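Missing here: one protein chain of the complex. Every other protein chain is in place.
Chain nomenclature is as follows: A, B and C, assigned in order of appearance, with residue numbering initiated at 1 for each chain independently.
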Amino acid sequence: MNNLVEVRNLKIEATTDAGRVVEIIKGVSLDIADGEIVALIGESGSGKTTVALSLMGHARPGCRITGGEINVNGKNMAALSEKERAKLRGTDIAYVPQSAAASFNPASTIMEQVIEVTRIHSLMPPEQARKRAVELFWALSLPDPDGIGARYPHQVSGGQLQRLAAAMALIGDPKLVIFDEPTTALDVTTQIDVLKAFKSVMRADGIAGVYVSHDLAVVAQIADRIIVLKGGEVQETGTTAEILTSAKHPYTRELLAAFEPKQRQAHADAEAATNQLLRIDNITAGYGAVRDDGLPLIRAVDTVSMVVEKGRNLGVIGESGCGKSTLARVIAGIHPAAAGDIVFDGKPLQRAAGKRSRDQLREMQIVFQYADTALNPAKPVEDIIARPLVFYHGLDRQARSKRVDELLDMVRLPKSLRYRYPAELSGGQKQRVNFARALAADPKLIICDEITSALDTVVASAVIELLKELQRELGLSYIFISHDLSVVEAICDEIMVMYNGQRVEQITPDKVKAATHPYSKLLFSSVPKLDPTWLDGLVRDPELVSQYGHR
Amino acid sequence: MTMERAAFSRRSFLGHSYNLVGVVAALIILAWTLVAIFASYIIPHSIGDIVDDDYFGPMRQGLWLGSDYLGRDMLSRVLMGARYTVGISLAAVSIACFSGVALGMIAAVTGGWLDTCLSRFLDAMNSIPSKLFGLVVVAAVGSSIPALILTLAVIYIPGAYRFARALAVNINTMDFMTVARVRGESTAYLIGSEILPNIIRPVLADFGLRFVFIVLLLSGLSFLGLGLQPPLADWGALVRENIGGLPFAAPAVVVPSLAIASLTISVNLLIDNLPQKIRDRDA
Amino acid sequence: MKSGVLNLVVKRLGIAVITLLIVLFAVFFATSMLPGDTASILLGQAATPEAVAGLREAMHLNDPAILRFLRWLLGLLHGDLGTSYANEMPVAALIGGRFVNTMKLAGITTLISVPLALTLGITAAMLRGSLYDRAVTILSIGVISVPEFMVATLAVLLFAVYLKWLPALSSVNEAHSLTDLVRIYAMPVITLTFVISAQMIRMTRAAVIETLSTPYVEMALLKGASRRRMVLRHALPNALGPIVNAVALSLSYLVGGVIIVETIFNYPGIAKLMVDAVATRDLPLIQSCAMIFCLGYLLLITAADVVAIMSNPRLR
Partner (left out) sequence: MTDKITNWTSADDAMVENAIRRGASRRELLKMLLAGGAAIAAGGVVLGRAKQAVAATPVSGGNFKAAGWSSSTADTLDPAKASLSTDYVRCCSLYNRLTFLDKDGKTQMELAESFDSKDAKTWAVKLRKGVTFHDGKDLTADDVVFSLKRHLDKAVGSKVAKIAAQMTGFKVVDKSTVEITLADPNADLPTILALHHFMIVQDGTTDFSKGNGTGAFVLETFEPGVRSVVTKNKNYWKSGKPYLDSFEFIAISDDSARVNALLSGDIAFAASINPRAMKLLESQQGFELSKTTSGNYTDLNIRLDMDPGKKADFVAGMKYLVNREQIVKSALRGLGEIGNDQPVSPANIFHNADLKPKAFDPDKAKFHFQKAGLLGQSIPVIASDAATSSIDMAVIIQAAGSDIGMKLDVQRVPSDGYWDNYWLKAPIHFGNINPRPTPDILFSLLYASNAPWNESQYKSEKFDKLLVEARGSLDQAKRKEIYGQMQTMVSEEAGTIIPAYISNVDALSSKVKGLEANPLGGMMGYAMAEYLWLEA
C-alpha cells in the first residue's frame, strides 16, 4: 500500500423515518498520497461530507458504513472498534468543521478546546500543549496569538475561529486533515486570509488533506487533485489543472460554466433615467437605546441614499455586518428607519410596514436568504403561494388554484410540487417557491436579500437566470443584496458598495475593476478566480488589509 | 456518534410510524375514554346503593371489585369515577391549554407591554402553590364540577402559557413570520395560521403531560377533601374515602389507585411514543 | 462580567417586588371572597349576630378589610408581619418554627433528590437507548404518574405500621441525634424525592441529549473523546441552563406544595399553617405565608437564571 488513504468500494446506508434503507454512498473509491491535498467537490447531497467523515470511521446518526474498505495509514477504519477509532481520531486524522462557530463549545475557553486532543490522547503535558498551540496560532497568522486562547468562542470572529479550528486539528500532528467546507460561511476578504493560512501550514508540515467544498474557485487555490461527486458516486477525478481546463464529465462542465461571466441584458437607458421607482434619502437606522437626537445608539445604516429605477436593478454589496440586510429591512418597513425618507412610485412611504397601505405592501415584496425559515414548514407549497392571492387579490378557490399552477410554472417548478411541504423540497426548489410567493403579490419591486447565498453554485446561477427571465416578462425591479460579487455583477445595473453602515461607492458592473474607494478595491480583488495560481499571485495592499480586513 | 436504535421497534401504518408501547398506551386511554362515555349504561349497581352489609368487602361474584367503606359496589363506582376523572381533567386541561397557548402566542407575536404584563401576572400566579390555591378557591365557592374544572384550569394556565410562549417566540423570529407581517396580516392570522401549525405537536405533548398533572392534582385535591358532590366520586376521591382499606389491600382502594396509575402512565408513554409522521421524500 | 450579573439581580429584584405585590393582592382578594370572617369562624356554632359583632369589635376587625391589608403592607415595610387574628400571637412567632421545619425538610430533600436526579438523568443520557436508559425512563414515568399520597401512605403502612422501623409521625422536636434525624425525615424525604425527582430526571436527560446532537459534541467525538467526556465536558455545561431551571421549578414545590406530605406525616410546616390560616380567615397569617411561597419561588427562579447566565460565557 503506497498511499496514505485508500478507499475501496465504500458503501454507506441511511435509514429514513419510515425505516426504509437508502444507499447514499454507492461504492466510492479514492486514493490520497502522503502530503497530497485532495478536494471533494459536488452539490449538497452529493455525499462529499459523508465520504470525508467516513475516513475517520464516523457516520452521522442514522447512517451506517455497510461495505468497502477505508484504509487510512494502514488501518481499515471500517473494521475497527469504536474505541480503536477514537484512538486514531485527533492523532492520525483530524477534522476542521464547516462552521467553526458552532463546533466550538460555547462554555469553554478556546485554549482548552484546542489542546483537548492532547489531553484525550495524553500526547504531551498541558503546558507544552499550550506552547504548541500558541506556535500554531502564530503559524496561522492569528491576531494576538498569546492571548487569544484565553477567550471564549463568542468573543472571536468567524474567520479567526475557522483558523483556530485548524489549530485544534493540527495540534495532534495528524497525517491527514479533513476540511469540511471551512470557508463557506466567511466573507471573501476573510476567506483569503484563512485559505492562505491553511495552505502554508499544510505545505510546511507536508500534511495530507481532504478539502470538501462546492466552490471550484476556492478548491482551485488549494487542492492538488479534485474528485467530483454526485449522487454518492465519483463522477470524475483529475489533477486540478486537468479538471479546470479539460473536464470531461457533463456535471463538471456545468460547475465550470457557472463561473463564466454572464451576459448582462441591455436596457433602454433613455426610458429608465426618468422613472424613479424607489428613492431613499439619508436613511439612518439601527439598534439599541434611542439617544437625545432620536437616533439609535448603534447605527447599522448611516445616512444612506439611493435610487432604484423602474425595470432596473440595484445591487448592494458588502461584507457581513456592513448593514446591507438592515437596509433591506428598512426599505421593507420591517425595521423602521430612525431618520430619512422613502419615496416609492412617487409617493412617500411610512417608515413602518404596519402603517403602509395594503397596496403599498403588495407592490414591494421581500425575499429572504434562508428559504428554510422563510417558508412555513407546516404548510404545503400551494397554501404558501396562495396566501398572497387571497390576501391581496381575493381570488376564489378555482382562480387561486389556476394561478398557483401558473406561478409554479413561472418559477420552473413542476405542478406536482404544490402538495409538498417545504421540508420535502431541495434548497433550490425552496428558493423558487419563496420567489413564487413574492410574485403572487404582483409586485413592482422585489428586494432579494442574499437569496443565492445558501445555494450551490450551479443552482444559484440557475436561479439568477430565472430572475432575469422574469424581469423581462414582468418588468420588475430588483434590489439585490449579496456579499457575492459575481451574483451582483450578473444581474444588476448599478452596484452600491456598503461598508460599516455607509454607502462608500456606487458604480456600474463594467467598471468594477476601476473602483475608486479603497474598500471597494479590496472587496473586488478578493473574489477567487478559477485559476490555481490566483491565490499565490495575489498581492494586496497591506494597509488596505489592515484597515478593512476583519481578522 | 454511534448509531441509535429506537427504544422499541417501530411499525408503520397510514403514513405514520408507531411502536408497540405507544399503541398499547393509546388503547388503554381509548378504553378509559369509552368507559367514561358509556359508564352510566354499563354499571351494574347505582353508585349510591348500599349493596353489601360488610364494608371493604373482597372481590366476589356480583361484586367483582368488592365493596367500599359504606358497602357500595366498587365496580360501579370505579367505572363512573372514570367519567369524572377523565371528564373533569380533560375539560380543565382543554381550557388551560387553549387559554394558555392562545395567550402565549398573542404575547409572543405582540410583544411589548402586553407581553410583559401577561408574563408578570401569570408568573405571579405560578408562584402560588397549586394545592393551596385549590383549597382556597373551593373554600370560597364550594366544590361543584364547574368550579373544580375552572380551578384546575386556572392553576395550569401559567404553565401552558410559558410553554407556548417560549415556542412561539422561537417561531416568531422566523422569516416567514416577517414575510406575513409585511404582507399586512392580522394578529389572528399570524397566531392561527402561521404559528399554531408549527407548535401544535409539542403543544399536544404538553397537553398530555398537563392532563396527567391535572389528574394527579385532582386526586390530590380529592385527597384533601375537595371534590365532587356525593355520591359521585372521581378516582382520587375513591382512594381517599377508602384509604382505610389500604392496610389489608382492599380492592376498594387498590383498584382506583391502579386506575389512576394506568391512565397517567399510559398518557405519559403515549407522549413519549407518539406516532411520527413519515416525512420521506421519494428518491 | 460582574456588572452583568449585578444588573440582572437588580432587575430581578424589581420584578420580584412587582410579582410579590400581585400575589399579595390576588391572595387578599381571594381571601375577601371567602365566606365568613375570623370572628364568626372562631365562634363556630356560637356565632350569633351579637356575639360575632362583639368579637369583631374586640378584635378590631371592624375596619374595612382593604384598610387592614394596607396597614399590614405598611407594617411589612418595617419588617413586621403583623399579629394573627385567630390567636393574637405575632405572625412571626407562629411562622418562625414552622418555617425552619419547612426549610429543613426542603433542604434535606434537595440534598438527596437533586444529586440523585441529576446522576440518573445524565447517566441515562450517556447510555441513551440502553437497557439502563429504558429502565430509568420507565421508572421516572412510573413515579411521575403515581399520586404522592399513595406513596406516602404506603410508606407509612410498610415502614411504620408493619415493620415498625420508622415512626409514622415526623415529630421534629424529638430529633436529638443523627439517627433520630434520619428516622424522622426518612419517609417524608423519600416521598418528596419521588414526587420531584421524576421531572428533574426527564428534563436533565432531555437537555443533555439535545446538546449531544450539537456540532461541538460531534467535534469532540472526532477528536477521539470518550462518551463520558463528551457528556460531562461538552454537553453538560451547555445543558446547565434548562437543567437548573427544571431543578428550580421542582424545588419550588418543596416550599408550598408539600401540604399532602405535611398532612400524612403530621409534619408542622408552613403549607399546613397556611391551610389553617385560610380556615380561620387569618389575613395577616395568610398573607405572610403567601409571601413566603412567592419569595421562595422567585428566589429559586432567579437563582436558576443566575446559574444559567454564569454557566454561559456569552451571557456573562
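We take it that a contact is a pair of C-beta atoms (placed from the backbone, for glycine too) under 8 Å apart; a residue touches a chain by one contact, two chains touch by 3 or more.
These numbers come from a predicted model, not from an experiment.
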Interface partners of the hidden chain - shown chains only, full complex considered: B, C
Given C:N7, C:N62, C:S213 or C:N266, the one touching the chain that is not displayed: C:N266
Per the touch definition above, residue among B:W32, B:Y55 or B:W235 touching the missing chain: B:Y55
Residue among C:A16, C:L81 or C:V278 touching the omitted chain: C:V278
Residue of C:L21, C:V161 or C:V182 in touch with the missing chain, whole complex considered: C:V161
Contact with the hidden chain (one of B:S40, B:N170, B:T187 or B:Q229): B:Q229
In chain C, positions touching the absent partner: 34-36, 39-48, 50-51, 53-55, 57-59, 84, 86-87, 89, 94, 97-98, 153, 156-157, 160-161, 164, 166-169, 171, 173, 263-266, 268, 272-273, 276-280, 282, 285
Interface residues of chain B (partner: the chain not displayed): 46, 48-50, 53, 55-56, 69-71, 138-139, 142-143, 225-226, 229-231, 242-248
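Methods note: only the chains that are shown with their structure count from here on.
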Separation of chain B from chain C, taking each centre as the mean of its C-alpha atoms, in whole Å: 23
Rounded Å distance between chain A and chain B, as computed from the means of their C-alpha atoms: 47
Chain A: positions in contact with at least two other chains: 58, 60-61
Where chain B touches two or more other chains at once, by residue number: 1, 4
Partner chain A, residues of chain C touching it in the complex: 213-216, 218-226, 229, 233-234, 237-238, 240, 311-314
Complex interface listing, chain C residues touching chain B: 15, 18-20, 22-23, 26-27, 30-31, 33-35, 128-129, 134, 137, 141-142, 144-150, 153-154, 157, 161, 212, 217-218, 221, 252-253, 255-257, 259-260, 263, 271, 274-275, 278-279, 290, 293-294, 297-298
In the complex with chain A, residue positions of chain B that touch it: 1-4, 10, 12, 17, 174-176, 178-185, 193-194, 197-198, 200, 276-281
